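For this depiction, one protein chain was excluded, whereas all remaining protein chains were kept in their positions.
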Amino acid sequence: MELTYAPIQGKSRGYRTMLAILIALVVVLITSFLVAYLMGQQVWGINNEVIWGQLITLDIYFIGLSAGAIIISSLSYVFKREEYKPIGRIAVFMGLLLMIGAMVCVLVDLGRPEKFWRLFMYFYLNNMTSLFAINGILYLGYILLMLLYLWLILENRIRLAAIIGTIDVIWAIMVHTGTGAIFGLIANREILFTPIKPFEFLTAALTSGTSLLILVSIVTFKFTKRAFNKGLVISLGKLLSYIVILLLVLVFFDKLTHMYFPSREGTVFLFSGPYWWLFWVFQIGMGIIIPLVILFHPRLGKTVKGVVIAAASVVIGVLGERAALVIPGTAYPQPLYPGQIEGIWGAAGVFPMTPWETLLSLGIISLVALLFVLGLKYLELLPAAPSAEAVAVPQPEPSPPVTDASTKETGEKLD
Amino acid sequence: MARWGMVIDMDKCVGCQACTIACWEENNIPHGSPEDHKRWREIFWNKVITVSEGRYPTVSIEFISMPCMHCDQPPCVTVCPAKATYRREDGIVMQDFRRCIGCRYCIVACPYWARNFNYKTQAEEEYDRPDPPPDRVSRGPWPFPHRIRGVVEKCTFCFHRIDQGIREGKKIGVDVVPACVEACPTKARAFGDLDDPDSKVSRLLASRTSIRLREDMGTHPKTFYLPR
Partner (left out) sequence: MTRRAFLKLSAIAGAVLAMSRIFKHPVVSASPSLSESTGNSGIEEKWIATSCLNCPTRCATRVRVVNGKAVKIIGNPLSQTSEGEVCPRAHIGLQVLYDSERLTAPLRRTNPVKGRTVDPGWAPISWEEALGEISARLKSLRDRAQPHQLLLLLGLNTISDEDLIRRFGDAYGTPNIISGDGLESEAERLGRWMADGNWSHIAYDLGNSNYILAFGASILESHKPVARNLRMWGKMRRERPDRAKVVVIDPRHSVTAAKADEWIPITPGTDAALAMAIANVIISEELYDAGFIADWTDGFDKYKELALTDYSPEKVAEMTGINADTIRRLAREFAQSRLAIAWVGTGASRWPNGSYNSYAIFCLNALVGSIDVPGGVTYQENPEYREMPELVEDETARAGRAKPRLDLRRTGRFPAAEVATNQVADSILEASPYPVEVAIGFNSNFNMSAPGPGRWDEALSKVPYYVHIAPFASEMAQYADIILPASTFLEQWGYDHSPPGSGFAEAKIKQPVVESVGDSRAVGNIVFELARRLEGTVASSFTGIGNDTEGFVRYRTGTLTAWKEFYEKGVWVGPDYKYGKYDSIFQTPSKKFEFRSGNLEMRLKQVGRDGNGLTTLPHYDSVEFLGNEKDYPLVLLTYQPLLDIENGSQNYPWAQQIFLVRHGIGWDNVVEVYVETASALGFGDGDMVWVESPFNRIKARARVFEGVYPGVVAISRGQGHYAYGRWAKGIGVNPNEIVGVDYDHLSGQAAFFNTRVRVYKA
């Protein structure tokens, strides 16, 4: 069943208001960046103990979301599941934008942003033992692949898109396990160090990517007055629940290994130190428990509302998971010498939320949202028909057959 | 090729912190403020940590003066994407300020908190001098006179003294030593070539038990400690 895509008109007041707000926030982004660039990172909350802050958290979060979105998009283009077609293009576009957002995060976070190009150099010129460098190459390739992928999709070159899509999915997996490896291979930080970290990252990427995709799709479709296939939502919800279980298993084994005697101080710090809530409330509570409870509930799990709530919970929970890695991971005072280390060298790190850094984070999120919203207007991302019903997931009552001719209403004003 | 190492005698060390101050003085390191201290942003190329154990009245403390360990397997070198930190042939782990992009991965990776990030452009009066001394005028790895912020810096075993000493034919470890070694009033620190069986460091390591910090990390640090 062929589906046509069309851009939205983008002339409604709602749209314009959103555009205005987002543009204002992007201006805030540029301002905050300039402030930090001119005054130095002292205006942020980072310090010599908690050396990575909101921006790196946001960066790995976005990479995760991007990889997740791309992998879900593969359901549509690589695995040729027709029911995921309506959201296929949005997924790829989201993947691209989120990755661009992640790159903006990294660039802005650098001490010397004007030297960012050093991260993207060729093999022999960079330090290939550094996962940052390897990831730099992976990220560059990933963005280029996604650009290509998106272009092919927009051009409707489906077969080529499938091939590139496959490569892109594998690349996305590499990207995100690579990002996980940045943390997982650091031996001196107990909270970060585990070989499972790349897989945890990938799984969290899938959960958060799927959830964000669900949310964005439903919100976008709702605001553009397109009907959303309930079955699609439920099936995505089911997929989500399986991945969350996988994530739970991975997190469980990771933490079990670390909590097993002896040598567990770092993990005890994570569980019961000043940042315990990042782990328990966000990562476990919102990222795993609540979605599982909802999605496996006999009634709730089958409603759109339930899935949406679960997805929202996962989206926030996984952000908390990233933060629970970055902040307590570096806040845990390193055991330089056995015994109680006095003063600042033995004190747990403190990461305050400073205004400029928070504005910067908000700004980058707004930038991604802005690009998305602009993309909706200028690219053909959404299914054309206002009440597009793609081939429905086999249901007890098949919907009445529709033909192209009667439902094709291109260019109809929607908003 | 020499392999430079340092030996610090924890018995002789009395926690006076002359090493920390002399290092600040030698390397023109800008000082912090109470605000910086609270936010933990002060730059310490050498720091003295105090570790305490025990309960009244059998309390004990150790003073451990920590420069950069100059590991033979440095985790910071492994993770630096821009090759801004690298291990020289003579064992000194160097920091090239001009290549550093300020990603701070090395700070995460260093098990000894030896590395510092520079958070702000320092005011003129916060330097002890705005111009480097004559033998340190260089556009190479030595920090700019006014450090640029946004890069990472750390102890360099006073490579500038060593390189100049070698050029002038002086004996390293005897005539020429890093600033912290020179400043220590109890003569608790020694510096020299670990591969030279005749050097002070080799002899000290042979005569007493030595430990290194966080041995289990496998970094093979070249800063040794002689316990009490």
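Each chain carries a letter (A and B) given by its place in the written order, and its residues are counted from 1.
In the analysis below, a residue touches a chain if its C-beta (ideal position, glycine included) is under 8 Å from a C-beta of that chain, and two chains touch if they have at least 3 such contacts.
Small disclaimer: the values here were computed from a predicted structure and weren't measured.
Asks: Please identify which residue in B:I8, B:A22, B:C155 or B:M217 touches the non-displayed chain.
Replies: Final answer for the missing-chain contact: B:A22.
Asks: Going by the touch rule given at the top, which residues of chain B touch the chain that is not shown?
Replies: The list for chain B reads 9, 11-12, 14-18, 20-22, 24-26, 31-34, 37-38, 42, 48-50, 52, 54-57, 59-61, 63, 83, 86, 88-90, 94, 96, 99, 125-126, 128-129, 131, 133-142, 160, 163-164, 167, 182-188.
Asks: When the complex is taken as a whole, what residues of chain A touch the one chain not shown?
Replies: Here the touching residues of chain A are 117, 120-122, 125, 140, 144, 147, 150-151, 154, 341-346, 378-379.
Heads up, the rule we're going with is that only the chains that are shown with their structure count from here on.
Asks: Suppose each chain is reduced to the average of its Cα coordinates; what separation in Å results between chain A and chain B?
Replies: 40
Asks: Going by the contact rule set out above, which residues of chain A touch chain B in the complex?
Replies: Contact set of chain A toward chain B: 39-42, 46-49, 51-52, 106, 109-112, 115-116, 118-119, 126-127, 129-133, 136, 182, 186-189, 192, 330, 334-346, 349-350, 352.
Asks: Write out the stretch or stretches of chain B touching chain A in their complex.
Replies: Those in contact with chain A are residues 37, 39-42, 47, 49-53, 61-62, 64, 66, 75, 77-83, 99-105, 107-113, 116-121, 148-152, 213-214, 217-218.
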